[in-house]
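Of the protein chains in this complex, one is absent; all others appear in place.
So, chain A:
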Amino acid sequence: MSKPAHRAGGAPKAAVDSDICPVCKSSRYLNPNMKFLVNPECYHKMCESCVDRIFSHGPAPCPIAGCKRTLRKMRFREQTFEDLKVEREVDIRRRVAKVFNKREEDFETLKDYNDYLETVEEVTWNLILKIDVEATERRLRQFEEAQKAELNPNVARRETQSDSSAPSDASRVVLKKGATQRKALSASSGNTPNPYSSQDGTEDTGFTFRGLKKRTAPEPQKPFDPYSGWSVEPQFYILQDDYNVEWLTQSKNDIQHLAGGYNIKDFYSQALCEAFSGFGVFIEDEIVARDRQVSGDETLATQMAATAGTGAKDVRMDDVF
């Protein structure tokens, strides 16, 4: 498809052909450093100096007779594969695979994944064989944008915002072909019914795949808790700032205690904790729990003991000795 018809000669001629630029007709014999480039728009081969000459001043139509595509210099590149058909197919496959990047673990069942692969292959071959290109391209684009929106909702929001201001701009300035502009253009000419949009008014994503697992956004990071969730607030009493006890006054005002950093409040807290730490402990429940543990039902016993205790994590324990 890429080779013009007039060059379809015998095999020996083709070998010579590959060394002659179809645009300027200069041959490798005269210019040993000649390099051929192709543009993925139409895959017409031409030599480097022709590309420089024709496209240096901006986009220009393809010089090959019968090809009216506008080409840009930037996209010219050396071909990787000898056969330009293969080159084109690889390009298409690369582009399609970039959009359809689901993996097996994204699907509920293997069958769903296989169905998906089949759809992808169908799209690829549609593009390769140029069947229904327009529609396929549009669906591909829609799907790509839907994917992008799903991955990053902020981008989608930004785009809808810029859309609201876009129509006036788009009518005046023709920007580079970007997603925004394409959207804006399609919005301005949006009265044509889209055959692929679903009936219930939900946004059309080009393709729908059965059995696709819902993507769960990563949990937003919780603010750092310097205590890691531990709390030792007293449950059975309220600690006062000071207790007026006669036998403590001497120590309380002793300069040695004050200068050494002895904190009398720690003593209050310790005394009260030790006095009250028996609360919420029910021995009969614990005996039941222990007996259960002996009978081997350990996990249940642990739960029992936990509920039989204070109901919360009681971190204050008494002396062993």
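Just so it is clear, a residue touches a chain if its C-beta (ideal position, glycine included) is under 8 Å from a C-beta of that chain, and two chains touch if they have at least 3 such contacts; residues count from 1.
What we mean here is this: contacts and distances are computed from a predicted model.
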| item | value |
| --- | --- |
| Per UniProt record, name of the chain withheld from view ["MO25-like protein", "GPI-anchor transamidase component GPAA1", "Serine/threonine-protein kinase crk1" or "Multifunctional methyltransferase subunit trm112"] | "Serine/threonine-protein kinase crk1" |
| Chain not shown: contacting residue from A:M74, A:A217, A:I238 or A:I255 | A:I255 |
| Which of A:D91, A:D106 or A:E286 contacts the chain that the document leaves out | A:E286 |
| For chain A, residues in touch with the removed chain | 221, 223-224, 226-228, 230, 232, 248, 250-252, 254-264, 266-267, 269-270, 273-274, 277-278, 281, 283, 286-287, 289-290, 293-294, 296, 298, 301-302, 304-306, 315-321 |
